[in-house]
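So the structure is just underneath, and the comments pick up after that.
Apart from one protein chain that is not included, each protein chain of the complex appears where it belongs.
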Amino acid sequence: MIPIKVAIIGGGSSYTPELVEGIIQRAKQIPLSELALVDVEAGRHKVEIIADLTRRMLARNGFEQVKVSVHFTPDDAIRGASFVLTQLRVGQLPARAADERLGLKFGLIGQETTGVGGFAKALRTIPVMLNIARKVEQLAPDAWIINFTNPAGIVTEAVSLYTKAKIIGLCNVPVTMHHMIAKMLQRPYRDVQLRFAGLNHMVWVHQVTADGQDQTQRVIDMLCDGAALTMNNIKEEPWPPEFLRALGAIPCPYHRYFYRTRTMLKDEITEASAEGTRAEQVMEVEKALFALYADPHLDHKPEQLSFRGGSFYSEVALELMCAIHNNLGTRLVVNTPNRGAIHDLPADAVIETDCIVDAQGAHPLAFGSLPVSMVGLTQQVKSFERLTIEAAVHGDRKSALLALVTNPLIGDAGLASPLLDEVLAVNKAYLPQFN
Amino acid sequence: MIPIKVAIIGGGSSYTPELVEGIIQRAKQIPLSELALVDVEAGRHKVEIIADLTRRMLARNGFEQVKVSVHFTPDDAIRGASFVLTQLRVGQLPARAADERLGLKFGLIGQETTGVGGFAKALRTIPVMLNIARKVEQLAPDAWIINFTNPAGIVTEAVSLYTKAKIIGLCNVPVTMHHMIAKMLQRPYRDVQLRFAGLNHMVWVHQVTADGQDQTQRVIDMLCDGAALTMNNIKEEPWPPEFLRALGAIPCPYHRYFYRTRTMLKDEITEASAEGTRAEQVMEVEKALFALYADPHLDHKPEQLSFRGGSFYSEVALELMCAIHNNLGTRLVVNTPNRGAIHDLPADAVIETDCIVDAQGAHPLAFGSLPVSMVGLTQQVKSFERLTIEAAVHGDRKSALLALVTNPLIGDAGLASPLLDEVLAVNKAYLPQFN
Amino acid sequence: MIPIKVAIIGGGSSYTPELVEGIIQRAKQIPLSELALVDVEAGRHKVEIIADLTRRMLARNGFEQVKVSVHFTPDDAIRGASFVLTQLRVGQLPARAADERLGLKFGLIGQETTGVGGFAKALRTIPVMLNIARKVEQLAPDAWIINFTNPAGIVTEAVSLYTKAKIIGLCNVPVTMHHMIAKMLQRPYRDVQLRFAGLNHMVWVHQVTADGQDQTQRVIDMLCDGAALTMNNIKEEPWPPEFLRALGAIPCPYHRYFYRTRTMLKDEITEASAEGTRAEQVMEVEKALFALYADPHLDHKPEQLSFRGGSFYSEVALELMCAIHNNLGTRLVVNTPNRGAIHDLPADAVIETDCIVDAQGAHPLAFGSLPVSMVGLTQQVKSFERLTIEAAVHGDRKSALLALVTNPLIGDAGLASPLLDEVLAVNKAYLPQFN
Partner (left out) sequence: MIPIKVAIIGGGSSYTPELVEGIIQRAKQIPLSELALVDVEAGRHKVEIIADLTRRMLARNGFEQVKVSVHFTPDDAIRGASFVLTQLRVGQLPARAADERLGLKFGLIGQETTGVGGFAKALRTIPVMLNIARKVEQLAPDAWIINFTNPAGIVTEAVSLYTKAKIIGLCNVPVTMHHMIAKMLQRPYRDVQLRFAGLNHMVWVHQVTADGQDQTQRVIDMLCDGAALTMNNIKEEPWPPEFLRALGAIPCPYHRYFYRTRTMLKDEITEASAEGTRAEQVMEVEKALFALYADPHLDHKPEQLSFRGGSFYSEVALELMCAIHNNLGTRLVVNTPNRGAIHDLPADAVIETDCIVDAQGAHPLAFGSLPVSMVGLTQQVKSFERLTIEAAVHGDRKSALLALVTNPLIGDAGLASPLLDEVLAVNKAYLPQFN
């Protein structure tokens, strides 16, 4: 196999060593010629630390021949790449912290991927991502963009609507749920299969099978009896058992923002005033991580990275790249245009569901209609997403306002204008489309 | 023309004199042989007051030949009727007052037609309405049910899904908006046309024309400048101008519950502790009205009825009956199965929209897709409605719980179980399907 | 009311006196300032005969003040017009005769509006109509195009897909069926109502009511017993009774081409060799008509025009213009984009169905799904129409070939290439888009 070039946009992220570890483990299936790390000038120090650590990790595993390059404009990194991994963060963690504080100021959930936080992040991120995608169109038209950038569903939809670049969105929620449910059933991961359908950060497990036998009810019963299904960065609020049994499906952890809004908001307020918001905590973790990464003796991914959240990201990213590169037809849960798979959503809406992935991309399995108890919420959130994209792409204040009103975590039309004013003021530097 | 029989289920309602006034005004187009008033035994006193007043009103206008009969079981009233008007209220006003108080107890909007109040009312009402509809199927299969019973959209959908009786649902919101907008434009009612599409109590005016010229933007501008668009029984909270302009359409007054939830709740709490809840106020009004009605010298609809709300009900009811009886093809806004008129909703979902009404019933004009800013909310509320119907018809607790979680005014899964327990306990006498 | 200007593209048509008669009858509802007749230079002689006759007809009825102008380019005629009536015929009757002969040469039905004949006519006509529509966009953006040009459904769809001009397509088939069925029922036209849904020249009557009572089965029984439902220019082949009863609806006369293909072809071959093809017969009729029209003493529509076919065209055209001009909300059967009215067809497909027509245009009544026995044929023909439009607009030979294969009257893939070659060769002068 001919070695390929992989570009990582946002290469200075503290996650990168996890990706590098995955790349090393899969080196037989995806031999690499070059790893091109791209970041902004302001992140030069961090990306150079990451580049050096990456070189040490590769060397330790006998992959000295893989070139590790660092770039502060994307063009050279993208040119000739087979995969372009996007994990960028416009405004970096301080912008996320501002989103969280901004939400709380208005008595709203301030969260990175939904509500007003997700909205603000989407406005900042989409123009930058479209710029990257257009470079991929020109400079590496056969490359696949593998997008982890949050809000991953919205960003993937924006790119697929407004460019011709090939893109698949990834999230670690489905894989994490899969691992946890397998553990609950005390079965190996591979013997357990979940049927996912929904949107990114709003996905349900509609069926659990183990060795082909339906175990959905059993898993629901276990969850009702207290088995936790949670992720590092979401508060472990247990699901009310009667609700879970009525739903007949397993919500993802982020569903708590929608199904338990009041409780989640209360917890967030408490946490913010005690330990700081999530972003503020992560900034501390990051500082510590980069101190470790800078150690010239470190040549592997440190344990501590696991506190950062984002577990299994590397696993799904590499499995996806393998499936594409080797035309495997692997079944994976990714974010991709609907094409009729979920009957209730438009063909061009990006959804999160089980797909067969091969060299031609992701082919969603037909799901049919969502249950009536899920269809309204899903369409409400998809409306929010679409309006947010229109706002971000065109700098259209009307769409922005309607997006805020449409989001179930905000809802109030009276709040929307001052909230939008604040979002635009706080993020002025990152929102040229509104100026 | 052969005179016809009209049955009024819930004939003891304080509204009935308004209907009777309408009937008298339209006597040339719909000559009557009999008006059959049906009520429950507990309402005997009230229905007899109404019957006597009705006879006096008919006599004063020279319609002594119209028989006015009173019934405490529906069979004889329905048999041979051409129209069956349903305006029943299971549990009467005290049940409504209980709904309102119940909502407030949980920090939720307690409203007659949506939220937990509308939910409780639907559970009480649907089984009774299905019983009436099945009698119509058997005893007057050619009759049309004209339903005003709230929640009118849900009740109409339940009857159209579960019986073969012919039914059209009516609400006075569209006609009231039409009169108000005509007044704002200083134009006669007939020269102004509105394009409605949505659900009952969640309907938007998508276009206003006067003499065929588009005036939508002008009306929106007037509303932004403070022209009120409101109804007796909904608080006059003005729409935020920027929101209205972004929406590009005119919401109905009940939309305030969804778009201004926080404010509406705050107002309701204040009002409940000061003047009492809406139902409690109405009970006072009713007491006074029946004192008037009982006066043997009263032979016309008294002024005071207008404080009761429900203006124009009689106008739309009679216009609808005329259109059917005389096969007129009149354009009216009613509640009827979708049949594809709103692209985003199922064919059998009852919607509120412009229809052509003739002897064959209501034929909705095709609307196409709702704007993205409205489609999510509409589907969310339709999901709530469908789950509520399933719960009411089958006494299914799971559907009931999911209905509560799905309603945007409730939302919280943690709240849903205790809330449902309370609804079922308070309404135990009216919910045999859950026992 | 302010008098308006009406442009007639193809003003030299022998039909024009019928239109003029209608205009005179409706002069109170639509007062005219100018009638602008447009034709090609080659038709100068005919259009001038028509203009003179028109002036005499107007004068006889006291409308000397209406200006009658003649144009050989459309710009001046369109500028300032309120209605632009399009009844053009690219290549005139000889082109139609060539279509008919071309079909027969290949053993296929040669018909003006479907099969290979309709296909050839669409290729010739669409570019010319798009040119007219673009002029209307620029020079009379508020004007409505009323299109009679055949194939009317395809032409109307092409204009509505590729321009922003306002257009409604008209056909005399529905009105003719309406008159005939009313006559069969021995009832006045106005008391009988038909429910139409389908495509132009492929429309079914799904329900007949008289005074609001369903008479569908009775009309079907009468048709089975031999009552004719036919039109001047379509052979009176009776419907097999068992088929009609199974269908449960009334096909239009043009359905015979699809349901009785073999018989129709046989009849056409016989007729062509005896009396000549339809176009050849019409050419004779036209010659005689123009001799009459040229008579300076003729000041009314001559009887003989009725042999030409196209009865009631003027009636529907004027009723449509009245409905728009006076914002009447009249129920009319026209060709307009679907917008979800027929569930099984795309939103932008032009259909023929009952609409409410007012100053804002045509609003189709929602029909729901077509019966399973009709849906396949309808979609097959709609596919043909869409492919034909693509071929005509882009000069795309692939779409043209697939259009021919898709048409149920042609079907054979082996025939398609030589057939297409012949169509393109015969019509070379009129198909610049393919050169």
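Each chain gets a letter, A, B and C, in the order it is written, and its residues are counted from 1.
The rule we apply is simple: a contact is a pair of C-beta atoms (placed from the backbone, for glycine too) under 8 Å apart; a residue touches a chain by one contact, two chains touch by 3 or more.
What you see is a predicted model; the values in this text were computed from it and never measured.
Although it is left out of the displayed model, the omitted chain contacts the following shown chains in the full complex: A, C. Residue C:Leu247 is the one among C:Leu93, C:Cys224, C:Leu247 or C:Leu298 that touches the chain missing from this view.
For the chain missing from the display, the contacting residue among A:Ile2, A:Ala274 or A:Ala347 is A:Ala347, taking the whole complex into account. Interface residues of subunit A facing the missing partner chain: 193, 207, 209, 211-214, 327, 329, 331, 338-343, 347, 356, 358-360, 363-369. Where subunit C meets the chain that is not shown, the touching residues are 239-240, 242-243, 245-248, 258-263, 344, 372-373, 375-377, 379-384, 386-387, 397-399, 401-402, 405-406, 408, 411-417.
By definition in this document, only the chains that are shown with their structure count from here on.
Among the other chains, the CA centroid farthest from that of subunit A is the one of C.
If each chain is reduced to the centroid of its CA atoms, subunit A and subunit C end up 55 Å from each other.
Looking at subunit B, no residue sits in touch with two or more other chains.
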